[in-house]
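Removed from the display is one protein chain of the complex; every other protein chain stays in position.
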């Protein structure tokens, strides 16, 4: 059987100042610190069982290191490795626990320069006893959580100098499903929104403005319950002195959003809610054309994104 | 490849008075009427593309006719048919459009007497032009919806005289994944909560009280956004004079609920929200034991279900 | 005893096209039509007992006719009349039912040109029987309401060429309480937020940009329950093709907002939620200074107002 990607797992980020970045990701956003090894801190959201959905490493500059995808079966890592080696890709093998909690993995640059990691297994550490929920199907006791803590990683959005090509590669070689896409008036593809799990959008690939732009990450999205939570989170960001890049609702995906940005690294978190599930086995991608959503260049239905700044590999 | 079930599709119900039942399902609950053929009305929720997620047929008594499951591929219907014929099941073939909007299907009784339908395709009719949303990824314009209209079918809950056996059959023969289960102090299985799509619970199989109880349906659950919506829906039920069987939060699945019951037929709708996704490819079923949730016989975390009345095949 | 104003009652507006304006105020916003006399339609919100909180009259242009304030006692109308006549104001007497549902009233221009009405009593017509709530303390059955219908009038915001003077007059002559005010860096007053009822803000008086600007109305605010409702209302406005002038949260008053504008008349409704009550008998006005809220010229805490267009008397 062909190897498959099951879901978005985590994003590995670098920051010039780990402590200051933690005051954003942990103190303001409410991600939980699970582990700390050398200059790297591993975080997860309060409704996540897995070891981490985000890692922060202190480095000379703010960068994204890789986006981690979990395969459907552990052995799919080797199947993918074999296939991509045959295609001439330069793979880096990551041994079990080299990235803490994680099984054997490969990392490599996909055609347009994004660095992906494919791994099969991830440990599921329990939270500290006093933070554990009494409900067996809930990880952390919510009464001890940061009031605005999001639940789980939802998706990533990347910029690519040839977004159409990049999205096609992800669809064809990794087996993702296209959920929605947006074409400009000249027929060029502005953005493609793909799913690894067939149930929701996992990655948005958006066309960058200039041909020689480097591939980059715009944001990592985490899920919250409702637009109320977006306002509560925005209030918390303001109280923490954290910059926010807009509140509103996407046309594409229909999800409501609020973007907060780590002041020291520029890494951006989207608080996201309200999208739909695509359990339909015959899902036809939603095909947007220029003019379908009139509200600005970034095709929002409500409000807008105030900053297109991004972080490079 | 082995045939697969992709998702819960619809439930087919019978009622002694179609018009009165419509005043519940349409006027009070807010399901949309898509089609009417002879004595059967086909309804769907406002965020559903498919032709129907519930049908109501006037008959001499209130009964459930069948639970419809969509296969992953259209050809899986024939693969399942072949397999179940070989196992000696008595299959009824349903031709394309015999159930309006639906492709070729089979219906049969599973071992403990529940009647399942497996179908591969379903039409996706557009709503009337004046009801259509301006957002291409939304079916109905919400400003024209019933204020409490739920979004989409979520799951069904059935009673079975041997719930353990029934759930095992569904897992083993249809390939469902067990998400959670609850065992009594004597080790007997009280309930099993299974997923057809691996992302969420699609069917709860609960042990009925007596050995000679017939298999039955307790409720069809539809998804709403938040506990606020449960209170709004409960208010609407009260205003419509519709009986409600409790508001609260399940321990199992963690979903918040409100149960409303059609006065004429006894068919029950759960307004449901707040459960989690299981995108983890290595999901380990949550194993509840007696005493894990102390709040009453029905293992709720908040509130309770006030009626165990059910509808038979 | 000195006469007192009890609360904001209603706003009387003119529009060049009554039917088109109704498609905004009734169809999109969800105000209920209570009465229609000649070219005037009287509307109220779904949680209002009084005959109207907004009237729309067809006229040659979009204008505001008057802002209606209810006095604490019916006899306060005559007391106010006597006082303002002695001060040389030119009063217009409005007989009982000349404005339908309303008792005897006076209308007059306050110093900077806003036209106020003071009335003592207002009829409380029941809704049509089939729209009436089963709860005796609720007016309309919410299950029949427009899904985004706001509950009650909350406040008005006016522009004034000398906002400081205007606000002082309202405080001193009508006995309003100042809840908050905002001073620019040069010490000039940007805005004063006053209460007629001492429990919440009823009128915001904002300094207009130029000395020769005419007094004007920026918006009439209606209350909803939560930020969720702001997003739902914004969705409804988009579906109705109604322009929206921003979503966010005020610094002053702390209320979350969304502004929708009648395309034909330019009259603007604020959907508002989240402000606080001032039951404190020794409330000290919140004194904002330049720099206290950094988010733009209009001193918002989240988001912003996209249009300062206004409607004149």
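In order of appearance the chains are A, B and C, and numbering begins at 1 in each one.
One rule holds in what follows: contacts are C-beta pairs under 8 Å (C-beta built on N, C-alpha and C of every residue); 3 or more make two chains touch, one makes a residue touch a chain.
All values derive from a computational prediction rather than experimental measurement.
Across A:57, A:71, A:102 or A:133, the single residue that touches the chain missing here is A:133. When the omitted chain is restored, the residue from B:40, B:235 or B:253 that touches it is B:235. Here the missing chain is touched by one residue of B:247, B:269, B:286 or B:305, and it is B:247. Contact between subunit C and the unshown chain involves residues 6-7, 47, 49-50, 70-73, 121, 135-138, 151-152, 180, 197, 199-200, 225-226, 251-254, 274, 276-277, 279-282, 286-288, 292-293, 301. Residues of subunit A in contact with the chain left out of this view: 28, 133-134, 141-143, 145-148, 225-226, 228, 232, 235-236, 238-240. In the full complex, the hidden chain is touched by subunit B at residues 226-228, 230-231, 234-235, 238, 244, 247-249, 256, 301-303.
Simple rule for what comes next: only the chains that are shown with their structure count from here on.
Common neighbours of subunit B and subunit C under the contact rule above are A. Subunit B and subunit C have Cα centroids separated by 47 Å. A straight line joining the Cα centres of subunit A and subunit C is 44 Å long.
Rounded to a whole number, the gap between the C-alpha centres of subunit A and subunit B is 32 angstrom.
Of all residues in subunit A, those touching 2 or more other chains are 226, 301, listed in ascending order.
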